[in-house]
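First, the structure itself, so that you have it in front of you.
All protein chains but one are shown at their positions in the complex.
Up next, subunit A:
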């Protein structure tokens, strides 16, 4: 069954406010696709456009190659799992799961067979006659999944369904959702603001900000080669350092970090940069390692301001001696044991990194006059709005 979803130059406006800027995107049949972004970025609006609850101001939605314009919610081959699940509290588990089949006129016996099978799939055998109000959070979650799957959707839409669960259960449900998706082969479109969920479950992730898709990529690419500063900062943790581009050799870029001295990194995905241009260098905390003060390659010297023990690793907050900026450094188990003596507040340390791990992107922040706080110059984002279509 064809479950691809194609958005053709979709725009969504509410009055003067543009919730979704022109967006084109294709989600493949059978793909686990996530929209990741902070609240208010438009991801839920996009989901509502696919499900049919909202009609886009412009553009077209195709599901399985068929245009969806004029097709109402109850006739679309999609099923939604709501953030609050929206199980029917006055019905039993069976009745909830069978509701969509009842609507379609499936007879009672066949309905019961389907719901039994789905209860087995979500590991809730025997809970059918219970009222949904008697179930725990995780069980309700499973019933919601079974209810949505009962109508055999081509596309399953999930609107932050795990957000109400506690951490352990959430992690467990992630794995379970992924398994269910693989077993059923249905296209999953998953909405979340939790990067952990998006990265662990998805085949591809679209990172959204302010109604715009920033980057569409598989989780690893997203993490290793973010296409915009927003993606670099939103997905995982990162340190941002401003610099000027000296020259580039293939992917490798030499940078003038001003008071920080010479730095280096690699150009981000599909980013065009010119010599002398102002850029931002993103280095993740776990890519920084303590080195000796005279080591080769880029070096950053700072004073330890705080040491956070996080179990598997140690997070250092350091202040760069040269510029006063904060640099966060994450040391793995081995390294933190090796440097155990130095990990005290006030200690001066030098950190280095492999330039292959650091990403250089255009400096997409407006330049602010430090004395007045006013914006001096607004730079356009060069690589930002570029959305590769799959």
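Keep in mind that, in the parts below, a contact is a pair of C-beta atoms (placed from the backbone, for glycine too) under 8 Å apart; a residue touches a chain by one contact, two chains touch by 3 or more; residues count from 1.
Basically, contacts and distances are computed from a predicted model.
A.B. asks: UniProt protein name for the omitted subunit, picking from "PQQ-dependent catabolism-associated beta-propeller protein", "NADH-quinone oxidoreductase subunit L", "Cytochrome ubiquinol oxidase subunit I" or "ABC transporter permease"?
C.D. replies: When "PQQ-dependent catabolism-associated beta-propeller protein", "NADH-quinone oxidoreductase subunit L", "Cytochrome ubiquinol oxidase subunit I" or "ABC transporter permease" are compared with UniProt, the left-out chain turns out to be "ABC transporter permease".
A.B. asks: Among A:3, A:37, A:56 or A:100, which one is in touch with the chain left out?
C.D. replies: Of these options, the touching residue for the absent chain is A:100.
A.B. asks: Can you say which of A:84, A:136 or A:275 touches the chain missing from this structure?
C.D. replies: Reading the full complex, the residue touching the unseen chain is A:84.
A.B. asks: Can you say which of A:55, A:73 or A:356 touches the chain missing from this structure?
C.D. replies: In the complete complex, the chain left out is touched by residue A:73.
A.B. asks: Mind pulling the subunit A residues that touch the left-out chain?
C.D. replies: Subunit A touches the chain not shown through residues 51, 53, 72-75, 78-80, 82-84, 86-88, 90, 99-100, 103-104, 147-148, 151.
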